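One structure, pasted below without further comment.
As you look at this complex, bear in mind that one protein chain is not there, while each of the others sits in place.
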C-alpha cells in the first residue's frame, strides 16, 4: 500500500475511534443528568438521553449533515479533496449563500465514500452532544413528545445551520478572508458550535417552560432540590472527561497531525485546573468541598478549552481552566439566585457560559504555534495577547452570532411547540414524578 | 520500517483496540441483565456476567480457539499468510473434514506470533459475547455451578464448532465454492456466529430450566416482573452500543480496509432506526414511550446489522434496523404470551430472532459493493435484490444449521447437566433470592 493511502487509513481509523469515544459521552450526559434528578424522574431523564441519540442520528443523516457539511467537497487528511480547516472557503460544493450546505442529504450522493462517511459519524456524535444538553436543563418537567419534536429540530435544522457557519465553509469562517478579522471564527472542537448551541437552546427552553414546581418559593427563597444519586453524577463526569479526549484530539481529523498530543494534554490540564478552582473556591466560601461543583467545574473547563485546545500551550490551558472554574459557581448562583432560572444540572452555565468563554479565549491566547492557513487566511492563528486583535473580534462575532441565532430560533421553536403540543407535563404528573404517568416505568421498583 | 510492515502494525493496533471495545461490552451485558433482574438476584446476575469472561478466556485458549480457527494458516491484513475472508478454503491448516479446526490449542504452536495472538484476543471476546447471552435468559434461577459448567461447554466446544463452520474455513463458508450458493454463508461480524448462537442456546436453556416461579399464573395470566434498576439497564445499552462499533468495524481485521467507515455508519444508523421503531411502535400501541423496549429495539437492530454491515448502504441499514425494531416487540410478546417462555431480558428475541433476521438480510440487501472474492468465490457479495438468489439460500442454510446445531447440542447439554448436577436452584433459594443462599452476598446491604 502506498504511503499516502496508508496515511489516509491511519487518519480514518483515528477519526473513527475518536467518534466512538464521543458517542460514549452520551452515557456520561445520561448519568450526570439522571444523578442530579430525583428518583421519580430517573427513567424520564435517562430516556431523553438515550432517545436523543437515535433521533439525532436519523435527523442528521436525512437532513442535518447536508445542511452542515454539504457545502464542502472533501477533507484532505481523509484522502479526499482538501483540508477542511486549512482550505475552507476555497473548495466548496453546493451551498446557499454561505448560510447552509445543500448536498449529501441522506448520504445519497456519497455512497460508499469513506471520507464522507467517517466525517458523518464524527459530525453526528458532535451534534448529538449539543442536542442532549437541554435535556439536563429541562429535566423533571419536559413532556416526552415535545422533547422528541425538539430532537428533530435540533439535529436536522438548528445545529446544522450554526455548524455550517463555522465548520462548513459558512460566513463566520469567512469573516477573516472577507473582512480581515483574523482567521474568521476559529472554534477547534466546538466551544461555540456544540456547547454554546446546546447551552443557549437550554436557556431558551427554561425561559419558556419555567422552573420546576417548588423551586422558587413565594417568599422569594430558593429551594434546594438535591438529585437522587450523586455517585451516578460523578461517574458520568468521569465518562465525559474520558470521551472528551476523543472530542478534542479527534478534531484534527488526522492522526498524522502531531498536535494531537498537545491537544490531549491541554484538555487534561485545563479540566484539572478548572475542577480544582471550583472545588477550592466553594470550599473556602462554604467550608465544604462541594463535589458536585467540582464536577461542574471540571466539565465547564472542558467546554472552555474545547475551542482553543490546539492553539495554546499548557500554561494557557491551565489559565483558561481556572477562569472557567471561577465562572461555574458564580454563574450557577447568578442564574439561580438572581435570574431565578431553574437549571437542575447547571447546563446553561457549563455549556453556554463556559462555551462563550472558551470561544473568546481563542481570541486571547492563541499563540501563533498552530493553524497555518486556517480558514484560508495566511499565517497561524494568533489572539490578542499574541498580536492579533482581529481574531478576538472574530471570536466575539461568533459568540454573538451563536447567541442571536440559537436563542432566537429556539425561542420561536419552543413557543410554537407550546401552542401546538405543550412543552410541559401536567402539574400532577410533575408532582408524582414523570416516570409513572409519562413513561409508564419506575426506575427502581421494589421487589 | 517498510510500508507493508507499517500496514500490518496499523492493522494490529486497530484489531486490538476493537477487541478492547468488544471486551468492554461484557460490562454492558452485565448491566442490562442485572438492571432487568430483581435486587435479590443482582449479585448472582452480575457474577455470571463477570465470571463468564475468565471462564471463556481460559476455555477458548485451551481448546476453543484451536477448534474454531485451527484450520486457518494466517491472516493477510495482519501480516501472515492470506486474507481470512477472501481466501478461506484455500490456505488451510489442520482440520477435521471442514467441521473443526485442529491446531493452535493453548496457542502452543504459535508462540509469540502477533497475528495469531491478536486474532485469539479478537475471537475470544466475540465468543464471550455469545457465551454471556444465556445468562440473561436464565437469570434469577440458574444454579451457579451449572452455569460454570455451561461456560466451559460454550467456550471450549459449542461456539468454536459453529464459528469454524462460518469463519474458520468450514463447510458453511464453503457452500459457495462447493455448491454454487453465492459466496457461502457470509456473516460479517456475527449475527449468526455470535448472536444466534447465544440466543438459541438461551432458548434451549429456558425450555429445560423453565420459567421463574410466579411468572405464569395458574389462571393463564402472565405476571410482569419488573427489574430493580431500569437506569442500569439503559446505561448498559449505551455501553453495548459503544462497544459494538469495535465489534463491527473491527471485523475487517484491518484499518487499511476503507470500508470501516461505512460499517461504523451503518451500525449507528441501523441501531437508531431500530430503537425509534420499537419506541414508536409500542408508544402508539400502549400510549407510553416504553424505554426498555427502545433499548431492546436498539440492541436487536445492532444484532441485525452485524452480519451485513459491510455489504449494504446506509439506507438499507436503516431498513434492516426498522424490521428488527418491529420484530423485537412482536417476538417478545409472542414468546412470553403465546409460547409461555420466560426470558427476563428478552435475550432470545434480541439475539436469536434478530440474529436470524440479520443473517438473512445479507442474502437480501448485499449490494455488490464489497466482498470481492469472499470465501473464495469470484465477484462481490450480492443478495437477492441485487441479483443473486443463491446468496439468500446460503444464508438460509446458515440460519438453519445454527438452529439445528446449537439447539440440539444445547438441549443435550442442559439435559445432561439436569441429570448430573441440576440446572436450577431450589425453590426456597429462588423465592428468597439467589444472592443470599447461592452467592452468600447481598447486593445492597443496609448500613
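Order as written gives the chain letters A and B; numbering starts at 1 within each chain.
Keep in mind that, in the parts below, a residue touches a chain if its C-beta (ideal position, glycine included) is under 8 Å from a C-beta of that chain, and two chains touch if they have at least 3 such contacts.
Since we're looking at a predicted model, the values are computed, not measured.
J.: Kindly state which of the options B:36, B:67 or B:120 is in contact with the chain not pictured.
T.: B:120
J.: Can you work out which residue in A:191, A:271 or A:402 touches the chain that's missing from view?
T.: Of these options, the touching residue for the absent chain is A:271.
J.: Pick out which of A:292, A:328, A:366 or A:417 touches the chain that's been left out of the picture.
T.: The single option touching the absent chain is A:292.
J.: Pick out which of A:21, A:51 or A:347 touches the chain that's been left out of the picture.
T.: Of these options, the touching residue for the absent chain is A:21.
J.: Mind listing the chain B residues that contact the chain we can't see here?
T.: The missing chain touches chain B at positions 1-3, 5-6, 8-10, 12-13, 16-17, 19-20, 23-24, 26-27, 30-31, 34, 42-43, 46-47, 50-51, 53-58, 61, 106-108, 111-112, 114-115, 117-118, 120-121, 124, 144, 232, 438-445, 447.
J.: Since one chain isn't shown, list which residues of chain A touch it in the complete complex.
T.: Within chain A, the residues that touch the unshown chain are 3-4, 6-7, 10, 14, 17, 21, 38-40, 226-231, 234-235, 237-239, 241-242, 245-246, 249, 255-256, 258-262, 264-265, 268-269, 271-273, 275-276, 279, 286, 288-292, 294-295, 298, 313-315, 318, 369-370, 433.
Convention: only the chains that are shown with their structure count from here on.
J.: Hey, how far is the Cα centre of chain A from the one of chain B, in Å?
T.: That gives a centre separation of 34 Å.
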